[in-house]
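Let's turn to chain A:
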Amino acid sequence: MNKLDSILRIKNNQSVELQKIETLTYADFYSIVLELLKKEENHCVTYFAYRRKDDLQFIIAIADDKNHDIAILSHILKARKKQELNSLTQSIFALHIFEREIYENFGVNFINHPWQKPVRFPHNRADKKLQINDYPFYSIKSEELHEVGVGPIHAGIIEPGHFRFICNGENVLHLEIQLGWQHRGVEQLFLNKKHNLQRNLLAENIAGDTVIGHTTAFAQTMETLANKQISEQLHLERALALELERIAVHTGDIGALCVDAAYHLGANVFGILRTAIINFTQLWCGNRFGKSLVRMGGTHFPFTEDLKIELLQMLAKYEKQFEEMADLTYRLPSVQNRFDFVGTVTKKQAQLVGTVGLSARMSNIVKDIRVSHPNIAYLNFPYQTITLKKGDVFARFLLKKKEIRKSIAWIRNLMEHFQFDNKNTQKPDYQLNLKPNNLAISLVEAWRGEVCHCAITDENGDLSHYKVKDPSMHNWKALELSLRNVEISDFPINNKSYNLSYCGNDL
Partner candidate 1 sequence: MTYLFIILYAVTLIYFALSERVKKFIWLLAIQGSILFGIVFFSLNKIEVFDFVFILIETILVKSIIVPWFLNKVRRHNHLKREHEPSIPVFYSIIVVVISLLLSFILSSQLNDNQIHTKYFTVAFASILFGVYFIIIHKNIFSHVVGYLIIENGIFLLSLAVGSVMPMMVNLAILLDVLMGVLVLGIFINQVGDTFKSVEIDQLSNLKD
Partner candidate 2 sequence: MFILFVIISITISLSIFFVRNNILTKILSAVFLLMLTGISGYAFIHINEISSHYYKFDDLGVLLAFVLSILSLATFYHSYLYLKRHNFTNKQEAGYYASIIMLITAMMSAYFAENIAVLWISIETTTLFVSILIFFERTKEALEAAWKYLFVSSVGVALAFIGILFLSITASSNGITDLSLLHLIEIASSMSSIWLKMAFLLVLTGYSAKMGLFPLHTVAIDAHTVAPPPISAFISTTLMNVGFLGIYRVFTIVAQTEVLHWAQNVLLIAGVLSVFMSAIQLLKIKHYKRMFAFSSLEHMGIVALGLGIGGIGYYAAILHLVFHSFVKAGLFYQIGQVHRYFKSYWIKDAYGYFKINPVGGLALILGFISILAIPPSGMFVSEFLTFKAMFLTKHYYIAIFILILLTLIIYSFSKNILHLLFNEADEEIEINEIKPNPYESISQFVLFGLVIYLGINPPVFFTDLIDAAIAILN
């Protein structure tokens, strides 16, 4: 127990010197991680390895929702040792994706890993012979069952991903999702690009639908590393943009779900409503998805009192129409029939695979960075999390509506109680001096769930490793689970109800 108390714990958006992170033996590391992750309030936000000299340093960050801090643990696998470790996934299934990623990137074999398959086939993978076409699909030998493969390019205009269904008639027994068709190497690019503006632009393009989420996480990481203090107003502006992004994407998702349920009236109206929100973002920063809005150290587009009036007007109009349409849609028996009890993920399953964000909250798990690890914005203007119990498509559908309402209320509260002042604005600062040999971690609750950016600097104060984690990493497995014993024709609504990110996975 002694060991548990002496673990290094930092807050969200805090940096720590590398040598302060104690390197444990793998046995200790293993037992402490198990100990920590058995508690319900703890979950792993990121677990990665990076080359330090020739050795591999493993770093795991475990967020504690109760104490509002993050435990950092580390161990080193020497290069001369046999590159294999006992798998943590055996006991904590939620870690499967991280271990798979490490296995893919560095060729470390995890013994007894139940599902040791490639994640994203990046350019810098350890085994270059690993080809996407040789992905080892799970299969069942049976006369009655048949396999249906969809993708990587399929009918809807979405990103590439291959879905392999094992079906019994119309019923899906098992779904396996194979991603990794994009080979972007985002994390490596962060290191290759030396100018911070380039890096900033890169962060904007990690996932097109989570621009604000990822960029905020990036900016916070860099500012933390540089010890750059930014004003409360800037924090609030970013949070505002984040909430607007949430409202926009949720509205769009509700519309998209209506499309898949063939409720075209709802689809059109929600589509129109989404436009109102993103048009406001365009008015604010010139880009509908909020690109160029968040910059490290400051912003070119400060929020003004004029914009406030504009925003409140827009929201009033939006809310009226939204409530009207939501009232119609959510009470429509045919819509309820379509979504009810489809693709249920129980709380137990969700905890097992370690879902985060919306996907966790819809099966009654309270996971929300805004509440558990708030930054200044959410400390000053607190947010209350909503959870639902059922865990089916309808729960996800409903939760989107409820979160939209909650976000609007949050924005209203902010607008009412905060005076935006031009004096407090800061211009972006790309010449930040990063502290050498430091590790910084930043968590942001984007609309899909927690985004985690973690950066490590070398002795020169340059980035030596940059780690991005998109919430989709956790949640893809939940989609696979929710398809169990569901009709194959219900796949699209399930998929849409999660609306997970392909590129967030294929970094």
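We take it that a contact is a pair of C-beta atoms (placed from the backbone, for glycine too) under 8 Å apart; a residue touches a chain by one contact, two chains touch by 3 or more; residues count from 1.
Candidates were picked such that all candidates are chains of the complex that A comes from, given by their letters.
Small disclaimer: the values here were computed from a predicted structure and weren't measured.
Colleague: Number, please: which of 1 or 2 touches chain A in the complex?
Modeller: So the candidate in touch with chain A would be 1.
Colleague: For the complex, which residues does chain A have touching candidate 1?
Modeller: Residue positions touching the partner: 333, 336-337, 340-341.
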